[in-house]
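One chain of protein is taken out of this complex; the other chains stay put.
And then subunit A:
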């Protein structure tokens, strides 16, 4: 079946979602090396090798210059822009001693305390304590 070129997308599917980067095929292809490196961090020996010589470890996985710069800068939004997927990036963040709230704070430009307070406030707003 061929869709007519003017077939509209399903309702709501065309509009971007603020601050949200859907990890589609393009991102998966672009981010493959970075995510593969992060996947390797399931093994403690690999985490230690990364910490011992970060640049050499990144080279081993063939990171692009964009990915290398993002990792060196510990910049999560730049890692996502370079094709990183958060489920895999979380393993890298763990090496740096960061949890998902630290990562959330960095991406939203808040302090970690502000980010945590924002989450708690959403609970209170919803009638939760």
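We adopt the following convention: a residue touches a chain if its C-beta (ideal position, glycine included) is under 8 Å from a C-beta of that chain, and two chains touch if they have at least 3 such contacts; residues count from 1.
To be clear about the criterion, contacts and distances are computed from a predicted model.
A.B. asks: When one chain of this assembly is omitted, its UniProt record names it as which of these: "Thiolase family protein", "Heterodisulfide reductase", "Protocatechuate 3,4-dioxygenase" or "Carbamoyl dehydratase HypE"?
C.D. replies: UniProt protein name of the non-displayed chain: "Protocatechuate 3,4-dioxygenase".
A.B. asks: Which positions on subunit A touch the chain that was left off?
C.D. replies: Its contact residues with the unshown chain are 10-13, 17-25, 28, 32, 35-36, 38-39, 41-44, 47, 76-77, 80, 85-91, 93-94, 99-101, 103-104, 107-108, 115, 118-120, 122-123, 125-129.
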